[in-house]
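Missing here is one protein chain; the remaining ones are kept as they sit in the complex.
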Amino acid sequence: MNVLAIGAHFDDVELGCGGTLAKHKANGDRVFIYIATQSGYRAPDQSVVRDNDVARREGEQAVRILGADELICGPFKTFEVEFVEALNTEILGIVERTKTDIVYTHWIGDIHHDHQVVAKASLHSCRHVPRLLMYRSNWYHSPVDFRPSFFVDITDYWDIKEQAIRAHQSEIKRTHERWIAFFRNEAEAAGQRMGVKLAEVFEPVKWLA
Amino acid sequence: MNVLAIGAHFDDVELGCGGTLAKHKANGDRVFIYIATQSGYRAPDQSVVRDNDVARREGEQAVRILGADELICGPFKTFEVEFVEALNTEILGIVERTKTDIVYTHWIGDIHHDHQVVAKASLHSCRHVPRLLMYRSNWYHSPVDFRPSFFVDITDYWDIKEQAIRAHQSEIKRTHERWIAFFRNEAEAAGQRMGVKLAEVFEPVKWLA
Amino acid sequence: MNVLAIGAHFDDVELGCGGTLAKHKANGDRVFIYIATQSGYRAPDQSVVRDNDVARREGEQAVRILGADELICGPFKTFEVEFVEALNTEILGIVERTKTDIVYTHWIGDIHHDHQVVAKASLHSCRHVPRLLMYRSNWYHSPVDFRPSFFVDITDYWDIKEQAIRAHQSEIKRTHERWIAFFRNEAEAAGQRMGVKLAEVFEPVKWLA
Amino acid sequence: MNVLAIGAHFDDVELGCGGTLAKHKANGDRVFIYIATQSGYRAPDQSVVRDNDVARREGEQAVRILGADELICGPFKTFEVEFVEALNTEILGIVERTKTDIVYTHWIGDIHHDHQVVAKASLHSCRHVPRLLMYRSNWYHSPVDFRPSFFVDITDYWDIKEQAIRAHQSEIKRTHERWIAFFRNEAEAAGQRMGVKLAEVFEPVKWLA
Amino acid sequence: MNVLAIGAHFDDVELGCGGTLAKHKANGDRVFIYIATQSGYRAPDQSVVRDNDVARREGEQAVRILGADELICGPFKTFEVEFVEALNTEILGIVERTKTDIVYTHWIGDIHHDHQVVAKASLHSCRHVPRLLMYRSNWYHSPVDFRPSFFVDITDYWDIKEQAIRAHQSEIKRTHERWIAFFRNEAEAAGQRMGVKLAEVFEPVKWLA
Partner (left out) sequence: MNVLAIGAHFDDVELGCGGTLAKHKANGDRVFIYIATQSGYRAPDQSVVRDNDVARREGEQAVRILGADELICGPFKTFEVEFVEALNTEILGIVERTKTDIVYTHWIGDIHHDHQVVAKASLHSCRHVPRLLMYRSNWYHSPVDFRPSFFVDITDYWDIKEQAIRAHQSEIKRTHERWIAFFRNEAEAAGQRMGVKLAEVFEPVKWLA
């Protein structure tokens, strides 16, 4: 299988489906990752919260840890990516070039501007791919319901997932220590519901078994 | 894998997931079928519309065509089966005995009394099974939304499915000629959306990949 | 057109679609009303809150005011009617006898036990009727969403509706003065949204234009 | 009645509600069609997939076949139309000029960028029109539920619908032969559910009967 | 405030809203608990899984730990409680006697038979209470969406909650050790989302602030 994981920022894919991607690699699948934005941004007072180059380097390291075959970086600016043809064309190009069989992308109900945009662009651009699952890479409240019915046992892949998240060292202090604990919690809860130790969860838009 | 397909009446399972069950057999899985009611019933004027014995014989024939390992018949009367412990106990017993891995059952939004009851009983009794998919065996309108995101390619299994439906000879004249055309239509439409020729569709409640 | 309005208790139909029924009559349609229960009941201390005979008489008077062609009374006890074959058979019998084209019935998300039961029984028994609209005859909160997209202009029929509700004199003091004000409010609000003076609202399950 | 059908591209309206529009004409209604984009576009390698002028000519031919009173063409570029005032103003202008009574437009859950935009613009701009129905002109999967409760019998109008679709000769080879088969399937399935031969389906946002 | 917490079995209320109830007591509110069934039941082979008397004693102990003012025990048998007048009357009687201001009850989408029944009975019987929140006391998958938007900070009340759950000693080995870990996880996750340490979550049906 050819897998395409799409995220708005470096670390979205690690948080949302990192374990599943590592599992795909272990199963002999090919994994491609597309990150739409440069991921860096500034605070309102213009101080740099996250630096584009650092984000890129850490993202590349994380991708190496996951074992992905290729990382494709989009040119869009954080917070400025929109659901327009430029973005759709990028995604469609990768789908056609790598003959994508499965897509993992942001959940459409995510309240984060960039995640929402990338989710819509994915649905539009991957309309001919018979498998598309939506993940969450944050847990901010949304008025939309998230319907996680698709589970993947990542008991043997949590460590790789955690390492990949920790590759984002510049984010660890600011956010990710809490996020790791949170996603670890979620993976345990999901696993317990499914009778395995740790699981990642997705809302399936379409799945050809 | 051990598969359990649950239906309220003989022919529900054939209509809703017959192709998928045949595919499971071809893949070496074991398939068990539980039909909750005797399936026979009378019209308001007491004339027999469908005879219990005939329904049973035709149901057994259909199950043979699908190649299922075992057919378990529930004792409940058509239109009189309810979401009570007697029904739940039957289903749970089969789940535990056959070590069910995957359940196919009625969709919870079905407006038909018996289908609704069996759907609820399945959700309750199969709460420890990590895979449950809901099928439709009729297309009557419901105020509930049916969310078919899980597709199975049954291009090579349509013929078996159709044969199994046609085993219900006593129903063919009354209903099933139309139903076969309808479900054939649906399978083509579903297939086209997925890039295959014919597909069955399900709404997943939970799925451990 | 042959119209069938179904309610659990006398006054449900008047409250939920009384104006629309009067309009149907004015348009030359035939209107049949089926009330499933006797509508009377006692308080926990056994005192009579509503008397069966009084409810029946007032119900018949209300039906006369609406101008309906026939009132069919079900034998079920208030709070004891269930979604079983006895009820389904009654409704199906009327549908077949009067060749129903349009059904008005309770909304499936209603939290009131009897309303919920009658809604389900209607969906099941009227599965071959190509038009079914759900009304609300109370406004108690429900976790289910009511989706009122179908509006009927009853500006010229409010008076008949109100008269029909007021035919339930024994209920006026206890409940209906408030209910009349409430439903008048709703009719004005609905009308304003639609550009007419007063409107009744329904959630359509199926509608063949 | 004055009818306004809105589509993003030439052929959306034919696919989504062509039969219903022909029926409106047969009933003496006036039908206006607004197509927001030029409909032509290029592949990623810049080769022309669909030419603007050809799309326009074929669109005009299709509209003639449907018998519509007027076709209004928007200036927006395919894939570049957005939910902004320029688009809203166009639609509102037509609504006010032609005194629209009924609107047919794209479904809001459509994953296609242009369809989504046009759906939102229609809802916003037609907020004072008391009837708005949403159609589907593709069947790509969406995480949003499509709720088709409003049916129109187009048994006598399928041929006109099909002719109008086939007016898009340049698209027939590429897409439409499959699409015609698909929509024919859907029309049969919808019709069977409603007791007619062929039907078009819509999700009603609001309908003043 | 007068609070009424309703559960199908002993331990439902502890699991679902135990911390919130303890908090209510700390705030000077009065707390009443109604448990509908005897909670004991047998396995299919008739061996006793949970004994009625033991369940009762442990339930009473748990209620003492929470500090509730009164425990009212319903007479219904586990798995045999139904949405009928006998149950509705019990609940309504308590609401009127204790002048309930807030109700906590089972979530309506729960797949467990008894939980579902008690949820429906609560909605029906508490229709005049202006505040009703639904909790989850298990996390089995359901096709219905749970919409947890209402959070209560129970950081200072987790210990009491855990003690109350552990009062069910006979259940600890069988189920609750896992359930405690699960609900602890959930409380941490919920808390993190809200900026507190531990939180219980509810879906509000109605809330008068």
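Order as written gives the chain letters A, B, C, D and E; numbering starts at 1 within each chain.
Here is the rule we go by: a contact is a pair of C-beta atoms (placed from the backbone, for glycine too) under 8 Å apart; a residue touches a chain by one contact, two chains touch by 3 or more.
Since this is a predicted model, take the numbers as computed values, not measurements.
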{"item": "Displayed partners of the chain not shown (whole complex)", "value": "A, C, D, E"}
{"item": "Residues of subunit A in contact with the chain not shown", "value": "44, 79-80, 111-113, 116, 140-143"}
{"item": "Where the unshown chain meets subunit C, residue by residue", "value": "139-141, 145, 147, 149, 178, 181-182, 185-186, 188-189, 192-193"}
{"item": "Hidden partner interface residues of subunit D, rising order", "value": "83-85, 88-89, 92-93, 96, 108, 120, 123-124, 127, 132, 134, 203, 205-206"}
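As a working rule, only the chains that are shown with their structure count from here on.
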{"item": "Both-way neighbours, i.e. chains that touch subunit B and touch subunit A", "value": "D, E"}
{"item": "If a chain touches subunit A and subunit C alike, it appears here", "value": "B, D, E"}
{"item": "Angle of rotation relating subunit C to subunit E [CA atoms, steps of 5 degrees]", "value": "120"}
{"item": "Classification of the subunit B:subunit D interface as same or different, half of numbers criterion", "value": "same"}
{"item": "Of all other chains, the one whose Cα centre sits farthest from subunit C", "value": "A"}
{"item": "Subunit B and subunit C, separation of their C-alpha mean positions in angstrom", "value": "35"}
{"item": "Touching two or more other chains - residues of subunit D", "value": "140-141, 149, 193"}
{"item": "Category of the chain touch graph - line, ring, star, complete, other", "value": "other"}
{"item": "Chain-chain contacts as defined at top", "value": "A-B, A-D, A-E, B-C, B-D, B-E, C-D, C-E"}
